[in-house]
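A single protein chain has been removed from this complex, and every other one stays in its place.
Chain IDs A and B follow the sequence of writing; residue 1 opens each chain.
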């Protein structure tokens, strides 16, 4: 859907430099954009690409405007501006409401909902208005999905779990499977602890493909408003993820961990159980968080990689770090004695 | 379903202190429990919560009984007792037997089985008595599922794979996909090795959401009785997991690794291929196991995290550990010579 620069600025604000009648039919990077595409400069690192861009126009901050060889939309946060325009340009009409004849629906659903092919909606399920449930989703008894949610094909929602409004849930997500809770008999056999809590998900949450969120053991697992979860994440029972926190792919959060608001966690990081992370904590990719973090800030615990032969030499020393420390201490003592003598 | 303390003690044993007629309608933590709920004290760390609890009764060990302000069930292993009670209180009637009309069933299944909406059961599948197959499971030709198993919606079982009795398999689990086996041509192209083994799963196994267990290349992948697998675990071809071993979320076990009985593996740990772990080995979260472990015990290989700036300073040194060791050795030599002289 083409939009003129004027239309864009009328909707999203910003200061237009250049021909407002220019029609934009898509977005692209500075390098790839064509004269009918809109680009953006958010990271000063890409500033050198600005001079050479063939984009029709560029969204950028005021201090970059003088360097822009084409039309510009000047806005204080170019990346945020770009995000909003991207949604507008990508808007597609929602799928028509109605229940596909191949779906098995055991609850009353609003006329505005779209229930895709081969879905199963169990008894006692509550759906808000304008919900889209993609093909082959399975929504078990007593679950609730708020208005304007979009579930992609193949999402599973276990009984009694709840999702707020405007969630986007991608394929393969499993919400509400049993948490991993067992007591051990003397001989080693595990006795299952019934997992009777639920999963409660707030508004404006997005959940990436094949992510899993377990139901609580006694109390509920809670994902607060505005949380964004990437793909292949595991959220264990009784976890709480604070408002607007974002977790990258392959992160694991163990049981009863509490993450604050506005945290970010890098890919593949592991948060151990029964920990508390303050608001505004940022955990680097590949970091194992084994203690609570009470102070906002960035935390890291991954290791540098190197050429395999260098690694062999250096990392073998890790087994002897304690001995190395002892040897340094011994050297210091001997040297001090020698210094006294001479 | 409410139960009196008398009924609970009659069923599970233990020594009752207080009013046996008290009706319990649920379980809760010491902090959250109300007067109609039963709680437990298993970890001495939570002892301070005992004095303040509002629970109707508490399951605890004999040495704690004197400190309990409310009714108590005294039992030698409070957590195990709690687990058993939790199952009893959470018991729900099984779904009614029968085949949902939307299911496609190409095998003969017992009248006691419950086959959910939109399942596909291929030809030559054997199901035990009282099996529950949730919505949209896919059970390929020749597979077998033992009595009283419960498969949640969306489980995939490839051809010829077998699950023992009383397994609980959560949504998104894939059992029996091809192992990752290829030979390489000189030019770099990979030639697939046919994966002709099966997956054999014992009795009383639980498998968490989106976990994958690959079929063997030539022989079978084997999961022994009583194994508990959390979510998002990857078990490669020809692995064997010993009896009552438990793996936490996001663990990966590479091809042909053999884990002993009663092992535990923490979240996100990786066990490399062709290794053997003895019985009773405990691997910490985030640890990479790159060698066999012949002795029972706890093993760890993760790194401490720290504030990002501290990490920058300290972990950069990892690239120079070998040089540091050399410098310490040189210092020791020079100092020894100096000491000889003076």
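A few remarks follow.
Everything below uses one rule, namely that contacts are C-beta pairs under 8 Å (C-beta built on N, C-alpha and C of every residue); 3 or more make two chains touch, one makes a residue touch a chain.
Remember, it's a predicted structure, so these values are computed and weren't measured experimentally.
For the options A:16, A:189 or A:246, the residue in contact with the chain missing from this view is A:246. The hidden chain makes contact, of the residues A:140, A:160, A:214 or A:230, with A:230. Summary of contacts with the chain left out: across A:66, A:111, A:186 or A:307, the touching residue is A:307.
Chain A meets the missing chain through residues 26-29, 32, 77, 79-80, 82-84, 86-87, 89-90, 100, 102, 116-118, 134-136, 152-154, 168, 170-172, 204, 206, 208-210, 226, 228, 230-232, 243-244, 246, 248-250, 261-262, 267-268, 285-286, 302-308, 311-312, 315-316, 318-322, 324-325, 328, 331-332, 335, 338-339, 342. In the full complex, chain B makes contact with the omitted chain through residues 102, 104, 118, 120, 136, 138, 140, 154, 156, 158, 172, 174, 177-178, 180-186, 188-194, 196, 210, 212, 214, 218-219, 232, 234, 236, 250, 252, 254, 268, 270, 272, 282-284, 287-290, 297-304, 306, 310, 313-318, 320-321, 324, 327-328, 331, 334-335, 338, 341-342.
Quick note on the criterion: only the chains that are shown with their structure count from here on.
Between chain A and chain B the centroid-to-centroid distance comes to 25 Å (mean Cα coordinates, whole Å).
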